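Note that one protein chain of the assembly has been removed; the remaining protein chains are unaltered in position.
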Amino acid sequence: MSVEALVPLLDYASVLVFALTGALVASRGQLDVVGFIFFATLTGIGGGTLRDLVLGRAPVFWVGRPELLLLTAGAAIVVFFTAHRLESRYRAILWLDAFALAVAVPAGVGVALETGVSPVVTVLMGVMTGTFGGLMRDVVGNEVPLVLKQGELYVTAAFGGAVAALLLLALGAGRGWALIGCAAVVLLLRAGGLGFGWRLPVYKARPPRM
Amino acid sequence: MSVEALVPLLDYASVLVFALTGALVASRGQLDVVGFIFFATLTGIGGGTLRDLVLGRAPVFWVGRPELLLLTAGAAIVVFFTAHRLESRYRAILWLDAFALAVAVPAGVGVALETGVSPVVTVLMGVMTGTFGGLMRDVVGNEVPLVLKQGELYVTAAFGGAVAALLLLALGAGRGWALIGCAAVVLLLRAGGLGFGWRLPVYKARPPRM
Partner (left out) sequence: MSVEALVPLLDYASVLVFALTGALVASRGQLDVVGFIFFATLTGIGGGTLRDLVLGRAPVFWVGRPELLLLTAGAAIVVFFTAHRLESRYRAILWLDAFALAVAVPAGVGVALETGVSPVVTVLMGVMTGTFGGLMRDVVGNEVPLVLKQGELYVTAAFGGAVAALLLLALGAGRGWALIGCAAVVLLLRAGGLGFGWRLPVYKARPPRM
């Protein structure tokens, strides 16, 4: 199998893993199984839906691929019956979200490259596809949005990965490798932020006149 | 009048009743009359707008039907001058929202059937059209989203109604009757949840190793 053949799998992987995080948020809200499906679907398809809308790709990607919705529903049902086995569901959300981010950013960059938009817009598409599903999950589920966690390399990881993809392409890498590099950079930065406390300097309000 | 002729009325009814709930949320926030109009409009057209966007039906439904916007504004003004007569505005929101849900879900299913998407997507369109107006109202108005209420058959009612419509169609019912059946199932489930405490089992985190 060539590297390029991996690319369509990014969408499936991203939808599935984000769906798992959405279902875990539903478990924190103690919802019923349809509530789990709701949050899994919102999180799984939210970012890609927004990406398709702003690029003018309507109907959006899952309208012609209903199996993606069965995937989110299936993930929700599995989580409904198994989440109580997890020691920390919040920790599981954070780490699964990191993996989802690492596949959703290249999925967004890949679609932007196909559409032929400018590099700046390509980076934004990567960041938006990666972060908006989780953002909707957190806003609707009354969780603190991960984008608000101080200096934890969340948006920064998505941004870094999208820029890395463009650099790899500029250096002559094929599209498949560029997207794999993108995923690797996102995962490395985000895992470094979560596991090892990697940080960028954050804004600190200083007292006036100092 | 044939049953099919009732179908276009679903949009008007759904926009109107959701607008009333939006205006009631504005009254809880003690806004001015333009604030009432803002929330009534956001809630009234929010779900259908999202449905049209993801299906690629742009411009969205109310762009060519400005009378819908006059309807939400009128509803807002009526609520502004009369809401103080209600004994419990929150209770009124819950019950009006149940009626709005019961007309918005078939409105979403009906549009999806016209567009000819797959059954899974049709169900999602029903749920999305039904729930997203209220969701935007609650998120913007700092209320706890109804989708987060534990096991109260909210998303579940929408889901059940959309599935019921597809079953009725599969059994040979006409489209008009299928949508009426959809509305009845949504209202029955939601009213049962609100009035009689009907519940689906909710997720309960058990202590580890038990």
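Residue numbering begins at 1 within each chain, and the chains themselves are lettered A and B in the order written.
The working rule: contacts are C-beta pairs under 8 Å (C-beta built on N, C-alpha and C of every residue); 3 or more make two chains touch, one makes a residue touch a chain.
Every value quoted in this text rests on a predicted model; they were computed, and no experiment measured them.
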### Task
Based on the whole complex, identify which of B:S27, B:T129 or B:T156 touches the chain you can't see.
B:S27
### Query
Which of these touches the unseen chain: B:F18, B:F38 or B:F132?
B:F38
### Query
Among B:A83, B:L167, B:A184 or B:L200, which residue is in contact with the omitted chain in the full complex?
B:A83
### Query
Where does subunit A touch the missing chain, residue by residue?
53-56, 58, 117-121, 124, 127, 131, 135, 139, 144-145, 147-148, 150-151, 153, 155-156, 159, 199-206, 208
#### Entry: Touch residues of subunit B, complete complex, unshown partner
26-27, 29-38, 41, 49, 53, 58-60, 62-63, 66, 69-70, 80, 83-85, 87, 89, 139-142
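One rule holds for everything that comes next: only the chains that are shown with their structure count from here on.
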### Rotation angle (°) superposing Cα atoms of subunit A on subunit B, nearest 5
120
### Query
Can you give the whole-Å distance between the Cα centres of subunit A and subunit B?
29
